[in-house]
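Take a look at the structure set out below.
Of the protein chains in this complex, one is absent; all others appear in place.
Moving on to chain A:
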């Protein structure tokens, strides 16, 4: 990773790359203080101990901690990935027990790796540094539990919970280690609450619900897949500089027992109240019923309905079917178009990456099978040998067989690493969903604002007309006066709502902007890192294989035509 100390801009933690290797280092980047203060003003009551101006150095929460070495092989496709059984040291690079990636290997080959200095001691160097912030999350220990509250059906309604362990030194958490049990439903709740609170942010998408039958739910493979997906998801959340400090996230990771987040909520009313009260209630231990929080302001029930209707009109597309929203920001529209192209190409590249992985896998298999067949042939020839030339042939065959088996292993290991590197493509493809979501929140907020504006103007014109009419009648019509009063009340409420909506829209726009910036930056870094890792990996294993085969070529050189 980049450790160019001369550069003022530092790179952000790479959470989108799900690499198990150690050395994704210490990268420092903060949100621009402007966007951060906007965010803070929106959440004005939040006690925020994090000072926007101090440089938070964020570490990948990943498996870099040697104390918490991943026991589970994350590579479903290559179960033998951790198998490294060269019985003899083949190559100097083999001495490094670490798979080839941009860091450890590049040294050996003489290619300058700027991050040389920081990798060698693995996770230890990081944790010892006091100004380095890290958060590490592990999901483990799936257990079956019964839903006791629903005791109508005895023994029915069982579900799986997972142990979620968090290790962190982040000040916001107020502690260093937490362990809670959560079920998948809780994760869904968390993702929904985050979606509401962080409109306009690129929130990593949660794992799919997977509609499966009851029996399958408990099958080991499914549970394991889900465990991995949950871990990946939580780590991604932890990699988001804003979300990792959110109350929802903290509550999810820390609070024992039942998850104290509302499973449904009335967005409209929260917007009306400025969405201020909710997080505060979550953090404090006092139990405030969710219904109280969402009690709308006086006279706002009409507007509740209004907001609900407006929200329903949000579609999760690139804004093609809703003519009502007039997005005037040209730069934004350009960016959106570009992102659409990116998504398309990313999808294609992601597919081809999968096919490449499969081809490497097949190669490994066939080489292995060839090797085994030749070994059988060797044994046979050796045992049945009548003439000496047969023994010679058996020995030759054995050399080739051994080489083929070694090459097969090389391909397998190469592939295990390739999967990890190219996963970055898949991850970013998944993230595009989050981008979609963020953009549609913006559309929806703009729609709300524009609708309110037009409603306001129509209310005002009605009031004017009524005023003009009643002024002609001396003394006034009591009914008309009352009606006018009501209208004026509506206007006031609508005016308030409009202001809230405008603020919300601006807030979301700003979130979009800062996220886009972060997205572009991180994507650049992640993709370049991915490319380096991928290429370095290929070089490493190609060299290994070249060495293996060169040896056999040497051993059989007497047979070559040139020598005859």
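Observations on the structure shown:
As a working rule, a residue touches a chain if its C-beta (ideal position, glycine included) is under 8 Å from a C-beta of that chain, and two chains touch if they have at least 3 such contacts; residues count from 1.
Quick note on the criterion: contacts and distances are computed from a predicted model.
As stated in its UniProt record, the chain not included in the shown complex is "Sorting nexin 1-like", which appears among "Sorting nexin 1-like", "AP-2 complex subunit alpha", "Palmitoyltransferase" or "Calcium and integrin binding family member 4".
Considering the whole complex, the residue from A:171, A:333, A:392 or A:469 that touches the absent chain is A:392.
Of the listed residues A:147, A:177, A:334 or A:369, the one in contact with the hidden chain in the full complex is A:369.
Touching residues on chain A toward the chain that is not drawn are 2, 4, 106, 109, 111-114, 338, 341-342, 345-346, 348-349, 351-353, 355-356, 358-360, 362-363, 366-367, 369-370, 373-374, 376-377, 380-381, 384, 386-387, 389-390, 392-393, 396-397, 399-400, 403, 407, 523-525, 527-529, 531-532, 534-536, 538-539, 542-543, 545-546, 549-550, 552-553, 556-561, 564.
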